[in-house]
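Note that one protein chain is taken out, while the other chains of the complex remain in position.
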Amino acid sequence: MSADRIIHGVVRGEPITIIVDGEPLACFAGETVAAAMLAAGVDAFRSDRRGKPRGLFCNMGSCYECQVTLVASGRRVRACLTQAVDAMEVVTRG
Amino acid sequence: MADLQHFDVAIIGGGPAGQAAAVALSGHGLSIAVIDEQPRPGGQILRQPPARFAVQAWLEGRSYAPLKQLLARFQALSGITWLGEHSVIGVQQGSVMAMGPEGVTTISARHILIAAGCQDLAVPVSGWTLPGVYAAGGIQAFLKGQQLLVGSRVLLAGTHPLQLLIAAQIVAAGGTVAAVMFAQPRSAMIGALTKHPLAALRRAPDLLATAGALRTLARAGTPVLFGAKIEALTGNDRVSGAITNQGQVACDAVGLCYGFVPQSAVPRMAGAQMKPAGPAGGWACVHDEWMRTSVPGIAAAGEAVGVAGAAAAAAGGSLAGIAIALDLGLIDADAADRAARQPRRALLQHRAFAALLDAAADPTDHFPKPAGDTIICRCEDVDHATLTGQVSAGGSANAIKLATRCGMGACQGRNCEPSLLRMIAETGPGSDPGFTARFPARQVSIADLLPPE
């Protein structure tokens, strides 16, 4: 099940595409990487040591569950605080 | 390491407390840096949509109106250097280290105000690590900012009345709320309200907002249940339901709403004296009548001094700003006292209301019971049984951290510390000071800490 964008009364930025784990993912300028992933139904950001999927928890930068790696720089960043940019490539720790 | 920037005042947090402090300090020609992890000011209460979005009817409720006015005043100020998308990683007297999109920057400032807000209390229950289980505040932030509904059928569960507002916002946005479950009996909430009728009356808009939320939920047919306790969250690769003492609930997202704790990493790292923040746990800065912490040159306001809501945060922020102007010699003691009269009164009034809310929302006796294999420390996968063994052996939080890695992971103990301290308190006197705060407050790329090669 994916998260739903609220459409009524909301105008988003232009359509862009980011690449998550090698798959193109359509989203809108201004969205965070986390929101873009959730809206596309990608809600596992990593696997824990039991091999279980983990999702984003706090959406305010505290829990670090949503860390992803930016392929271009190799940096690990919080997806909830990172704005999606067209052609940005990220990998999860799934 | 990147550049060094000098400011008269550095304000950590662009929420109501930080905004009000900046407004109170305006007009003196000061250089003020305001540092926030979000790209735009507002704090969690007014989490703004991205600048690229246009949102009609954004947070139109009556209780948001004064906060939006404050935000507008703040955004119109000159002399403010807005450092959005910056995370504070270290604070010492006179300096703040922050990381942003361009790397790490060190800010020197004569005065530092910590107004870093609060976070949801993370409450472990079997299944809470499944994708789709959120801190309720996270769900609300998606609604306010990203204009996103995290699921098509959301269950809200906990003890804090905020979950009514969140549920109503979900419904208003076209979403469906499976149920709002209060773990405490209705009598406990009503009792707390009727014990302090005056404090409640003075904050009529907030109570009306709650009443309005209840009406919205009633129209939508959303069940609001009391004495309804989560026993486990279930699902395979993501949450699909909850087992409660009132039966099973199907849902595709869950928001846990047991209260809020101050963001305390930064003041603790700075060595500020702290005190227990309230029934939900966590640590608040001890401060004097001018919002000064025990560390010279560092003040605190907003949820950092105890979670009391946005109105209290704004009042405390004003007070802190006036005090900094006083300490900088920009105004004299009489002027400061005069200016402080109104915010002091407001702070008292809002804190009385917060105390009432604390009593009504008190999660102490209503936390879910974790199973032995329920993960308490999400980052290091430390389960309840492991911690129970350590706690019964009499270790301090720091000793248990060392022995089990609980609190050693990516979030630096922000989520698990209150849970562990509750476990310790159940077996002993409960005076454990918690984990020693470590640099960096947020993890930081090593490359960003070094000069370029």
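We call the chains A and B, going by the order they appear; numbering starts again at 1 in every chain.
The definition used in the following text is that a contact is a pair of C-beta atoms (placed from the backbone, for glycine too) under 8 Å apart; a residue touches a chain by one contact, two chains touch by 3 or more.
Following the convention adopted for this analysis, contacts and distances are computed from a predicted model.
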item	value
Choices "Fibronectin type-III domain-containing protein", "FAD-binding oxidoreductase", "Phosphoenolpyruvate-protein phosphotransferase" or "Peptidase family M48" - which one is the UniProt name of the chain not shown	"FAD-binding oxidoreductase"
Options B:385, B:402 or B:425, residue touching the unrepresented chain	B:402
Which residue of B:212, B:227 or B:271 touches the chain not shown here	B:271
Those residues of chain A which, in the complete complex, touch the missing chain	74, 76
Chain not shown, touching residues in chain B	1, 90, 92, 97, 106, 271, 394-396, 398-399, 402-403, 405, 408-410, 412, 436, 438-440, 443-447, 449-451, 453
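Rule of thumb we're sticking to: only the chains that are shown with their structure count from here on.
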item	value
Geometric centre distance via CA averages, chain B-chain A, whole Å	23
Contact set on chain A toward chain B in their complex	1, 3-6, 8-13, 28-32, 35, 38-39, 43-45, 48-50, 52-65, 67, 75-76, 80-81, 83
Complex interface listing, chain B residues touching chain A	37-39, 44, 49-57, 85, 87, 119-120, 122, 129-135, 137-139, 141-143, 146-152, 173-175, 237-238, 252-253, 263, 375, 378-379, 381, 409-411, 414-415, 442-443, 445, 447
